[in-house]
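Take this structure first; my questions come after.
The other protein chains are all here in position, but one chain of the complex has been omitted.
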Amino acid sequence: MTPKFRHSPPFLALLIFMFAMPSEAHAAKISELVEVDLGDQFVRFFSLQDAAIRHILLGCLFMGINFGLLGSFVVVRRMALVGDTLSHAVLPGVAVGFLFTMSKEPWAILLGATMAGLLGAATVSWIQRSTRLKQDAALGMVLASFFAVGICLIKMIERIPSVNKSGLDHFFYGQAAALGRADLWMMGGTAVLSTIIVVLLYRPLLATSFDQVFARSIGLPERMLFHVLMLLLALAIVVALQAVGALMVSAMLITPATTAFLLTKRMHVMLCLATGLAIAAGMLGAFLSFVGEGLVSHALPTGPSMALCAGGFFLLAFLFSPHHGLVFRYRRHLSQTRQITVENTLKAIYRAMESDRFKEEGIAVRRLAGDARETFEETMTRLRLLVRDGLATFASTRGEVIYLTPEGLQHASRVVRNHRLWELYLTNEADYDADHVHADAEKVEHILGEDQVMELERYLDYPEQDPHGKRIPSLRDTQRLPLRDLAVKEEEVEP
Amino acid sequence: MNHLIPPFDAYRVFVEPWTINLSQTLLMTSIALIVALSAALIGNYLVLRRMSMLGDAISHSALPGIVIAFLVSGSRDSFALTIGALVAGIVTTVLIEFIHRRSIVKVDAAIGIVFSMLFALGVLLIELVPHTDLDPDCVLFGQLEWLGVHASSDPMKALFASSQFQLLFGVFILTAALNLTFFKELLVSSFDPLLAGAQGFRPTFIHYAMMCMLSLVVVSAFEAVGAILVIAMLILPAATAYLLTNRLRTMITLSITHAVISTIGGIHLAVWLDCPASACMVIAGTFFFCIAWFIHTRPSRQVDDTQETESLTNSAESELAPH
Partner (left out) sequence: MTDPTSPSQEIVLETHDLTVAYDKKPVLYGIDVSIAPGQLVGIMGPNGAGKSTLIKAIMGLLEPAGGWIQIFGESNKSQRKRVAYVPQRREVDWDFPVTVMDVVLMGRYGHLGLFKRPGKRDRDIAMEALEKVNMIPYAGRQISNLSGGQQQRVFLARALAQESDLYLMDEPFVGVDAATESTIIDLLQDLRSQGKTILVVHHDLPTARQYFDSLILLNMRLVAYGPVEEVFQEELLQRAYGGRLTILSEVADATGEKSKVDLSAKR
């Protein structure tokens, strides 16, 4: 794209660049330590020989703690995008902090940025509470308007002839001296602060995150806790920004916490997992960008690698999480469908046998297909499921007649029993019409547990016939009764 | 502080732009207006559907699309890159929907994860591929705030001939046309997707169509105002209008008005402060929003979601009723 307009002044471009692509020079630092062998590199990296690497890993540790803990609360409160908003909203604060001291004093900038962040968070909250606008609109507006103000302030600062602006560059680029000791102190400090507060105030934070209204009703200082959370978040974001850039913030704040969310159902476990994942993603990302040096011979930015590692963990959890993972849910779904098919087939066979008054042992497959109005092949597919489960077998040679095994008969009786009891209940108690009852019973019977069925039977006072006059297998019947006894019972029911 | 803010001189601020610097101002204003109007039209639906941050998301996740388009087409032609961004926008939408509908992950987290991962991918791609020509500055933010200040004073003919303007104008016409044609459908599916589905409009299709429009608007606005400030242009007019009215037609009119006065006000502000025009437009827009904030009245009952939806649906139905 050939620019139609004159290039923006270098400083401004750098500034914006920073917000988009952090740590280029950061990676450049790592690139001085080029090795070839992966194993060697691994050792070199993790043996912590180089100060720069030590600093990076320490930085990952602190940032992981901050973002793991705070990110968890942000995610469960459904405020994930607040990280992005805050990381842009701090800009005017940086400018004001700088203006205040007219120098590159890090504490002034840190203070200014944090105040701006807090103001941004407060504004978001205020907009939500005082208008119809929802959180998304509030976040977007604060993000863009604060950022715009920041840009103008920075532009104005640029014009000041005498001021030493190099510090400002340094602050934004962050990485010029890689992670210096000052940076680490600040990161460590905020990490410690976050840990202390989250540990001390865990239960109130949990209660207010889960149910604000209830928390207020029991007298918990819900607003104050929210502001504390925002303060910690603003601090964490500001120190992370100056170390690794704005891109990172959203990714590392949200992704490890969401990954943890998929893996556990307890909040305190989620906090620990999120922290661990954030630290791991950071370190792994740093390592990969370190390694990537050798491969690509070009600076690999650490920011995106860390983000993508976090994303990789998320993907794994998304697919393979035991409770919520896509893979496991799909398999559960398949197995449920299968079970329903098996039970319905058993019922069909039972009914066929019943209409022959249990005289015949086996039922012709073609007959079942006719009853179910499907093709021979389709019925065979279903029957094979039964055979695989040991519930039925085919006649020896021609495979055209199906016999229930004792287990199969038992299971079939049970399913039929459930179905008929439930039908009776619906007819009597829920005033269902006898001919409508069948389809609904179909759906429910597969999920009735044994306790519920016995309860049902007791409630209906041990009935013997269903709404269509068919015999309801009793509990004993479902316990391995040989076929001939069933035939006898059939006789008894006849008037 | 006085050396920061230039003195206010009414002549310099209000008269000069329209006389001495007329062609420059016209250029700036036309482009900015088209972007602002397109953005405002789409923004209405974003705000109503509570998806305002999607503008932010799409503008970040357009990056890999642009990079890949550059790699594939080998050129930095605006058109090719726009297609790349459009594809990225669709991919983003698909991924977000997939994640939050197939798991317990909520939509806000889904948005955040998808856009930051795609953006990281884009940055990585830029780094990994030898690309001597592709200037990240330019790709991401174009001439972020230096919209109005340029070396040559192009006459209007050059303006209309420029491919960038044509692109912006095309996007605007498309947006306006879609708005008009599908007003009813957009209205109902914004307020009540279930009702919309029942009435045969396809809310999913409309959602994806909107996301495509959003991608186009965002990408075409990159070079003019930059990725981050386009968010303001999307949301501020709509949010301001939303505070003042219950009816969609009025909301659209108000948002367009807001876009226009913010643009013009912003340009004058930029002249006064000697600051980037796009940032000043956002500041002007924020100022008008604050005015609306002060004067608006909250709805007459405690707002909770069901009542809000009910009242919006009632207003939607009254719009749809035959006049």
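As written, the chain order gives the labels A and B, with residue 1 at the start of each chain.
We take it that a residue touches a chain if its C-beta (ideal position, glycine included) is under 8 Å from a C-beta of that chain, and two chains touch if they have at least 3 such contacts.
Given the structure is predicted, the values throughout are model-derived calculations rather than measurements.
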{"item": "Contact residue for the chain not shown (choose from B:Leu22, B:Leu71 or B:Ile104)", "value": "B:Ile104"}
{"item": "Residues of chain A in contact with the chain not shown", "value": "76, 78, 200-201, 203-204, 206-207, 209-211, 213-221, 261, 264-267, 269-270"}
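Assume only the chains that are shown with their structure count from here on.
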{"item": "Distance between the centres, which are taken as Cα means, of chain B and chain A, whole angstrom", "value": "30"}
{"item": "Chain B to chain A touching residues, read off their complex", "value": "3-5, 47, 50-53, 55-56, 76, 78, 81, 99, 102-106, 108-109, 111-113, 115-117, 119-121, 123-124, 126-128, 136-147, 149-151, 162, 164, 223, 226, 228-229, 231-232, 234-236, 238-239, 242-243, 273-276, 278-280, 282-283, 285-286, 289, 293, 296, 298-299, 303, 308"}
{"item": "Chain A residues within the chain B interface of the complex", "value": "1-8, 12-13, 16-17, 19-21, 24, 75, 78-81, 83-84, 88, 99, 127, 130-134, 136-137, 139-141, 143-145, 147-149, 151-152, 155-157, 159-160, 247, 250-251, 253-255, 257-258, 261-262, 296, 298-301, 303-305, 307-308, 311, 314, 318, 324, 326"}
